[in-house]
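Removed: one protein chain of the complex. Kept in place: all other protein chains.
Going by the order they are written in, the chains are A and B; count residues from 1 in each one.
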Amino acid sequence: MSGGMIFAGAGAVLFTMGLVGVVLIGPLLRRILAFNVMGSGAFLVLVGLAQRDGGADPVPQAMVLTGIVVAVASTALALALARRLHRLTGRTTLSATDDD
Amino acid sequence: MIPLLKRAAVILAAASFAGALVFAMLDLPAPGVHLPAAVEANMAASGVAHPVTAVLLNFRGYDTLLEVGVLLLALLGVLAVGARATPPAPAPGEPVKRMFARLAAPLMVLVAVYLLWAGAIQPGGAFQAGAVLGAAAVLLHLTGILPGWGAPGLRLRAGLAAGFLIFLVVAGALLAQGAVLAYPPAQAGRLILLIEAGLTVSLGLILAGLFLALSRDSGDEA
Partner (left out) sequence: MTDPIAWLILLPLFWATAAFLLGPGRGARLAIAALLAQCGLALQLAADVIDGGARTHAVGGWGAPLGIDLAVGGLSALMLVLTQAIALPLAVYARAYFADGAPAVRYFWTLTGFLLAGLNALFLAADLFNLYVTLELVGLAAVGLVAAGGSARQVAAALRYLFAALVGSVMYLLGVALIYGAHGTVSLQTLAPLVDARAPAAVWIACGLMLAGLMLKTAIFPFHYWLPPAHGGAPAPVSALLSALVVKASFYLILRLSLEVFAPLAATAATALGLLGAAAIAWGSWQALRTVHIKMLVAWSTVAQLGYLFLVFPLLAPDGLALQAGVMQAIAHGLAKAAMFAAVGVLMLATGRDTLEGLAGVAGRMPLTLFAFGLAGVTLMGLPPSGGFLAKWLLIEAALTHGQWGWVAVVIAGGLLAAAYVFRVLRQAFLLAPADSPFHPVPRSMEWTAFVLATASMLLGLQGVELMSLLAAGS
């Protein structure tokens, strides 16, 4: 098994762990972190799988850089919203009563 | 509380998905298209010497243009969510930390400029440089030297948008001559440096803003 493949496998596991976290975890901060774990998993698969034969491939590397910036942006927005919710309601979770 | 049964079912499903995914990946034959060769072949016309920078700013430069838009958009969202118009006074920091921050900030600016310059030939570039600039601003804020943001004024807005706007103007100007972001090979290097320089400043400000605009909403202490 090549180095790239190990990264890709780890990425698959991380993605799934993150997904479980997003589904099962209530507290918003931890849920946002779980989403980030998912994202990192996807990035690892993207670079690892493409370089499983050992040769460097700049295309997925550049894509991952783009993806990281997008993930930073979404995380910041999510944190801003979570913080605002906490300020307005004192809650750190989404309750079931919000949806009518 | 989430019932134990649901928890177990989700974890079981996830584990089997991860297993299937890993086996499917091990099973993959070699891909039919080999892009690294195409990147290698076109490096001379790209205007930079580092392949990742070439992909990021030239071959797939359009992705990067939109991605900077996404980052600016996140800041707009953060600003739109917040309510307070006037920034709070900075909390007084400890003198030792303040002194350290005052020493570190100029060095960080220097590192950012180096990273920007290095991006043409080795790992580095506008995003890394912008991240260092943003970190410098966060450091200054945390030590009480730089206040949190209220609604940004015109000069700050101009700084935030400048990098994206320069990128956009270059894209539009090149479109008038043929295709979006089709750099003439002779000018590619200079245009990319111009874009990266603008991006470094704006990305630094945006990343700092994501933190400094958030920190004004100090809901935890209030």
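Miscellaneous remarks
Methods note: contacts are C-beta pairs under 8 Å (C-beta built on N, C-alpha and C of every residue); 3 or more make two chains touch, one makes a residue touch a chain.
A quick note: this is a predicted structure, and the numbers were derived from the prediction, not measured.
When the full complex is taken into account, the listed residue touching the unshown chain is B:154, out of B:4, B:44 or B:154. The omitted chain makes contact with chain A at the following residues, 8, 11, 15, 19, 22, 28, 31, 35, 38-39, 41-43, 45-46, 49-50, 52, 59-60, 63, 66-67, 70, 73-74, 77-78, 81-82, 84-85, 88-89, 94-95, 98-100. One chain of the complex is left out; on chain B, the residues touching it are 20-21, 23-25, 27-29, 31-35, 38-39, 42, 58-63, 66-67, 69-70, 72-74, 76-77, 79-81, 83, 151, 154, 157-158, 160-161, 164-165, 168, 171-172, 175-176, 178-183.
Note that only the chains that are shown with their structure count from here on.
Each chain gets one centre point, the mean of its Cα atoms, and the points for chain A and chain B are 16 Å apart. Interface residues of chain B, counted against chain A in their complex, comprise 2, 7, 10-11, 14-15, 17-18, 21-22, 25-26, 28, 30-31, 35-36, 39, 51-52, 54-56, 59-60, 63-64, 67-68, 70-71, 73-75, 77-78, 81-82, 127, 207, 210, 213-214, 217, 219-220, 222. Touching chain B in their complex are the following residues of chain A: 1, 5, 8-9, 12-13, 15-17, 19-20, 23-24, 26, 45, 49-50, 52-53, 55-59, 61-63, 65-66, 69-70, 72-74, 76-77, 79-81, 83-84, 86-87.
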